[in-house]
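Every protein chain of the complex appears in place save one, which is left out.
The letters A, B and C name the chains in turn, as written, and every chain counts its residues from 1.
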Amino acid sequence: MTDTNDQKYLLQQNPWYQASAGSAIVSGVFAGIVLTLLLIQTYHIRWTDPKQTDKLAALRKSYQSGPADEILAEEIRQKDTRQRRAQYARLQFVHRGSVLFVFWLAAFVGSLTWMRSFRQKLPHPVRQTDLSIRQIQFADRSRLAVAMALTLLGGGGLFVALRPGQPPTSGAAEQEFATGQAEDRPVFASWEQMKQNWPVFRGPEGSGVCPFEKIPTQWDGPSDQNIRWKTAVPLSGHNSPIVWDKRVFLTGASEKKQQIFCFDADNGSLLWNGDVPVSTDPQRKEMSILEETGYAASTAATNGAYVAAIFADGQVGCFDLTGKRQWVCSLGVPASAYGYAASLTVYEDRLIIQMDQDYEPGASKLIALDITSGKTLWQTERPVPNSWSSPTVVQLNGRAQILASGSPWVIGYDPADGKELWRVECLGGDVAPTQVVSQGKVFAVEPYTHLVAIDPAAPSEEGTPGRLLWAAEGSIPDISSPIVSEQLVWTLDTGGTLGCYDIRDGSKVYAQDLDAMFQASGSLVDQILYLQSTKGKMILLKAGSVFEKVAENELGEEIFASAAFAPGRIYLRGTHHLYCIETKL
Amino acid sequence: MKDRFGKINNGSAAVLLAIGAFAAGFTGYVLLDRANHSGKRAGADYRYPIEELAKIDPAKILYRQVGTAIETGMESAAAIEADWAGNFYVAGDRAVAVFSGDGSKRRDIPLVSEPTAIGVGEDGLIYAGLSDRIEVYSSDGQQVSAWAPIHTALLTAIAAGKTDVFAADALHKIVRRFDKQGNPLGLIGAKDPDRNIEGIVVPSPYFDLLIAPDGLLRVVNPGRHRIEAYTFDGYLEWHWGRPSVGLEGFSGCCNPIALAALPKGGYVTCEKGLVRVKVYDEEGNLVGVVAGPDQLGWQEPLRVCEKPEDCISRGLDAAVDGQGRIYVLDQSKNVVRIFEKK
Amino acid sequence: MKKSAAKTLIVLIILFWTGLAGGVRRLPPPQFETDYQIPTATEPPPRMSVWDPADVAVLFGALLLSSWLTLKKRSRRWIVGLMIFSLAYFGFWRKGCICPIGAVGNVSLSLFDPSYALPAAATAFFLLPLLAGLFFGRAFCGAVCPLGAIQDLVVLHPLMVPGWMETALRLGAWLYLALSVLYAATGSGLLICRYDPFIAFFRLSPNSLLWLLGLLFLAVGVFIGRPYCRFVCPYGLLLRQAGRLSRRHVTITPDECIHCRLCEDVCPFGAIDKPTAHWPAEIFARDRRRMIFLFVLLPVLVAVGGWIGYRVHPALAQGNPTVALARQVQEMESGRMTELTDPIKAFHTTGTSVGALYAQRDQVLQKFAVGGTLVGAFVALIAAGKLIAVSIHRVRTDYQANRAGCLSCGRCFAYCPRQRIADKPESAGNRGSEKESAV
Partner (left out) sequence: MSDQNVPLSRRQILRDGLWTASLTACGAAGAALAALSRRDSYVWQINPHKCIGCDRCATHCVLSESAVKCVHAYSMCGYCDLCTGYFDPDPKSLDTGAENQLCPTGAIRRRFIEEPYFEFTIDEKLCIGCAKCVVGCSAFGNGSLFLQIRHDRCLNCNECAIARVCPSQAFVRVPSRQPYLMKDQI
C-alpha cells in the first residue's frame, strides 16, 4: 500500500526500465504496422487481384473476338506486366513481412517481459478466512460447472441431431420435403379400403384376382364397342395401371423424361402429371434397357394418400393424390441385365421396393421407405442376383407378410422391420413371374422349369419354416405370373400355352395352345380368366377344369400391361392409349 | 491494492470475457473457414473456358442422328469405312466387322493382329491395315493377299483407287503409294522445299486420307490444321483449312483427325479434343455441323481414372455411304453413330 | 552418327510399341533433325527421411534435458532457453510438423486404415512424450512443445481462471480428442492438424486464415496462460494422465514445504494445490452419498451420451468427403440442386455408379454411427468421472504442484524461499538477482 508511489518513482528513475519500456513501444508499433500492412496485402491478394485478373480477362476476350487490334494488344501486354509485377511484389512483401512481423512480435513480447521483470511484486499472502468453506464452495461450483457443460454439450448435440433438414442417416436418405402440411392428410388407407381399389400391380394382394362385379366380357376397341373412354398416354411404358377411387395412375418414361400420370377414372382426362428427375449418374446412359423392358416397366403403387413410382434408373418419386411432389430419392442405377422391372407395393405407410441387382453380394435389397418422407425405415439385404418379379404384401397365417422371389428363394418378410419370416429354396434362373397366394399357400414360378407350391406355415425337412409342397413341370411361363383360384392354378407362357394344374398336388389338369403371344399377366374375374395377348386380343376362358373359351375381344392395340379393375370397369393399357372398358347400357 | 479475493473475482469476470471473446472468435473462424473451404477460387482468368467453347449454335447443326448409337461390341475400335450401298466396316480387336446399314452385324473377318486402318475399294475388296502391313480380303471375308510388311510404320488410313492404293503412315508422317498388288510405288508428302511441300505434321496418331472424286488425293495435315490436295505423283496442288477454336476452323493442336468425302461433293471432317464433326464444301468453306460435343456425348477434358490408360482420350473416324449418310465411329465408346441430313 | 540414329530409332520403336500395347494412343516424340535432346522434368526431392531420426533424437534429447531442468536443475531461466530452442527448432525450423499432438491423428488413422503407412517418426513422436510423462511428468509440455512454448512466452498478465471453470472447460478438450480420433479413424481428416492454431505462424504464411486463429490464441494467451494447452490440446489430456502417474514430478520446493504461502498464487495455470482443511464430517457423509448416487447414474449418463452421439452421427459424417460428395450427388439427383459442382463433375467422369457411391456412403455412415455413439458415451463417461472426482476429498498437507495440471514451466521455483536457500544462501537478500530470477 505504502510503497506504490515510491516504487513507481524508483522505476521511472531506472534507465533499464526506461529502455525496456521504450523498446516495447517501438517494437509494438512496428509489429502493429507490419501486421496492418500484411492484412492489407492479404486483402488485396484475396479480393483485388482476382478482380484485376478478371478485368484483364475481359480485355483479352474483347481482343480475341475482334480483329487484330495492335493498340489493344499493347494495352494487354502492359496491363499484364503491371499486374504480374504487382503480384510478385505482393508475394515478396508477404514473405518478408511475415518474417518481419514475427521478429517484431518477438521483440515486443521480449521487451514487455523485460519490463515486467522490474515491476515484479513480491507475493503477498493474506490470511484466509475459512479454508474449508472455500474448498466446499470449489467442489460445489465444479459440480455445477461440469453439469452445465455436460448439459450444454448434450443440448448442442440434440439440437444438431433434431434440427429439420437433418442429413441422411443411411440408405436412400436425403429427400425433398413437401412444403404442405402432411399431418392433416391421412397417411394410409385401411386394408379394407385397399381391397375396394386396385392400388398395386395385379390388385391388392398382387394375385390378379378381381373381386368386383359387372366386369364387361364383351368389347371391341376398333369399333368402340363398350369403350367408355380412350386417352393417349404421353410417354410409353410397360407398367400397368393402378386405380384409387376416381383416379387411374400409370407411369411413362423416355431417355430424358420420367413421369407419373393421373387420369380421371370417369372421363379419362389427364388430371396431372408429375416429373421424377432423371438420374444424372453416367451409368444411366449406359443402362442396358431392352425394348421389351423400357424405362418404365415398374408399376406404381398407392396407399390411398400417396402414389409412388420407380423407374429403370432407380429414381423413386412420390406424389400426393393431387399431384404435389412429396419427395424424390435415388437408389442408384440398378445393375440389371434386362433393365429394372420390379413393381412397387405398399404396406400401410411404407413403400416396399425390391431392389434385386447384379452388383457384388449385398447389392440386392428389400427396402421400405416412409411414404410420407422417403426416409428409409428398414432395408434387408437379399443374397440374390437380379430378378424381375415384384414384391407383394399378403395376409398369410393371420399376419401381413411381404413376399419376394429371387433365385433361388421365395422369402417372406415382416413388413414391420424387414426381418425374414421364412424362406424356401425352389427357384433358379432369371426370375420374372411374381408369386401369388391362395388358401394360405404360395405359388411361384421358375421360368421354363417348374411351378412350385409352398406352405409357409409348415416346417421344412430341416425344420426351418416354409415347406415346398410340390413342383409341377411343363408349359412353364418365363414372364407372366400365375393365376390361382381356389382349386386350380393356371400358367401362361409367352408362346401361348396355357397350363392348368390342380392346386392340391400340382397334377396337370389340361394344357392348351391359345395361338397367340403373351407377356402380360392375366386376371381372374368371377370364374372367368382374362388373358391379354401382346397383339391386343383379350381371351376369356371359363376358370374350370375343362378348357372352354368364353369370348375373344380385340383392343386394336398391342398390350404388354396387366389389366386393372374397378367395379364394372376394366382399365387396359395399350402401347399408346389407356382404355376404360365398361358395358354400355 | 486489490484484495486477494477481489482480484480473483475481478479475474473471473475478465476470464469469462476473454473466454467469451475467444469462443466468438473461434466460431467466427470456423465459419469463415467453412465458407472459404468451398468458395475460394482464383479469378476467371485462371480457368480455361472449355465449356463455353463446347457450345454450338443449334441452327448450325444440319444433321440428326438416326436411331441410337450402334455398339460395335469391340474393346477398341480403330477405324470405319462405308461402301456405296450403306454397309459399314469397323476395324478393331483383331477383326473387321461388317455391318449392314441398319446396324446388324453381317460378319466378322478375323485378323492376326490389331487393325489400325481400313479401306474399301470400289470393287468391294477390303484393305485392312495392321500397323505395318496391309492385308486384302474379299467382301465375303476370304483373304485375297497379304502384302509384305513395311519396316516400321503405323498405317492409320487406306484409300483404294482403281489402280493405286494409298496408305497414311503416321509414324513417318508420309503417304505410301502402292499398286494393287502391294508393290510400293512411292512416297507422298515428305518435306520438300523444291516442290514447295512443307511436310506433314502428325503430333498424335491420327492421319487420314482419301481419293477425291476429282482424282486427287486429299491428305489431312493435322499439325498444320489443313487438308492438302496431292496428285498421285506427289505434287501439292493446293490446301485449305485454318486453325481456330471457332466453328469454321480446326481446333486444338492437331486437327482434323479424319476425313470423308460426301457423294455430292464436300467433305466431312472430324476433330478430337473438342469433338466436332463438320461438313465443308470443295473450297473449304464451312457448310454446317454434323454433330458437336453435346451430340457425341463429350465429357470433361480431364477425367478421373483409376488406370492411366482409361484417361487417354481417343478420337473419331468418319465414313460416308452413297446416300450421304455419315457414319461416325467413336473410338473411346466403341460405338457408331449414323447421321442423316435434317 | 549412323549408329546413334539407329539407336534412337530402336528406342522410339520400343517407346511406340510399349505405348500401343497399353492401349495408349500416343506417338513417339518428333524425330528432330537438329541435335535437340528431349529434356526430362526436374524432380526436386523432398526432405530426406534420414532426417526423421534426427528429429526423433532432438525430441528425445530435449525431453531428457527438460526433465533434468525441471527436476534437478530447477531453473526457470534454463527452461526458457530450452523453450526458445524448441520453438525455433520444432516450430519455425521444422514448421511444426510432425508434432506429437498431430501424431494422435496419424496413430488413429493407422490403426483403422491398414493402407495408411504410419511413419516411424510419427510413432516415436507420439510415444516418447508419453513415456517421458510416465517417468518425469509433463516435461514435454514444459519446454519441448513448440505450441506450448510460444504461448508460455506471451503470458504477461495472467488472470486466475477459477478451478471449477477450468474443470468444466476441459470437457470440450475431451470432446475434441474424441472427435479427432473419430475423424482420423474414419479417414475423414486429421482435425488436430486442420485446426492447429500456430501452424500458420510457424510456416510464415499470413495468407492463411489460420494466421488469425494463431493471433487470437496469442492475444488471449497474454491474459489466460496457455489457453490451447489447458482447454483445447487433446494430447495434453493424455499427458495429464501420464503426469498423474509419473514416477517423479515437479515439486515447488526443493526439499520441504514450510507453508509460507508465497507460491500460492504464482502459477498462471492454476496448477498449485493448496493444503486441505479439515472437512466437516457431514460433508464427508453427504459427498459419499452423492458419489454412490453418481455411480448409479453413470450407466444412464453414458447411455444418454451414446444415444445423443448416435443421433448426431449423420451431421458429424458430413465432414467425410465421401458423405459430402454423396450428399451433393443426391441433391443433384433429386433435382434440388441444379448447378454442377466440380466434385460432381469429377465423380461423373469416374464412371462409378451413384448406387456404388451411396453404398460407400452407407459404409462410412455405419462407421460414424458406431463412432458417434462411442464419442457420446465417452464424453459422458469423462463428465461423470469429473463429477465423481469432485466428490472425493483428498487430504493434502503441503502446497504442491497438481500432478495433472502442472505444465513443468518452472515459474514457481523462484518463489520458494527454500529454493533460494538451496541456490545461493549468501545472496538471498540481493534485490537485483531476485528480479531476474523471477522472470
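By our rule, contacts are C-beta pairs under 8 Å (C-beta built on N, C-alpha and C of every residue); 3 or more make two chains touch, one makes a residue touch a chain.
Note that the structure is a prediction, hence the values are computed from the model and not measured.
Among the displayed chains, contact with the absent chain in the complete complex occurs for A, B, C.
In the complete assembly, the contact with the undisplayed chain comes from C:111, out of C:57, C:88, C:111 or C:292. Interface note: of C:84, C:130, C:260 or C:422, the residue touching the hidden chain in the full complex is C:130.
Of the listed positions B:149, B:215, B:246 or B:265, the one in contact with the omitted chain in the full complex is B:246.
When the full complex is taken into account, the listed residue touching the unshown chain is A:80, out of A:80, A:358 or A:414.
Interface residues of chain B facing the missing partner chain: 37-38, 40-43, 45-50, 53, 198-199, 201, 203-204, 223-225, 243-246, 251-255, 272-274, 300-308, 310-311, 313.
Touch with the hidden chain on the side of chain C covers residues 15, 26-27, 29-30, 32-34, 36, 38-41, 43-49, 52, 95, 97-98, 102, 105-107, 110-111, 116-123, 126-127, 130-131, 134, 189-190, 193-194, 199-200, 203, 205-208, 210, 241-242, 245-247, 321, 341-343, 345-347, 349-350, 395. The omitted chain makes contact with chain A at the following residues, 45, 53, 56, 60, 63-64, 68, 72-73, 76-77, 80-81, 84, 87, 91, 94-95, 98.
Just so it is clear, only the chains that are shown with their structure count from here on.
Once the centre of each chain is set as its mean CA position, chain B and chain C turn out to be 53 Å apart.
Residue positions of chain B touching 2 or more other chains: 4. Among the residues of chain C, those touching two or more other chains are numbered 162, 165, 169, 265, 348-349.
Interface residues of chain A facing chain C in the complex, by the touch rule stated above, are 38, 41-42, 45-46, 94-95, 97-99, 101-102, 109, 112-113, 116-118, 120, 123, 125, 130-132, 135-136, 138-139, 141-150, 153-154, 157-158, 160-162, 166-171, 173-176, 275, 277, 279-283, 314-315, 327-335, 357, 359, 362-363. Across the complex, chain A meets chain B through its residues 1, 4, 46, 49-54, 56-57, 60, 124, 126, 285.
Residues 9, 13, 16, 20, 22-28, 30, 159-162, 165, 169, 209, 212-213, 216-217, 220, 223-224, 227, 265, 345-350 of chain C are the ones touching chain B in the complex.
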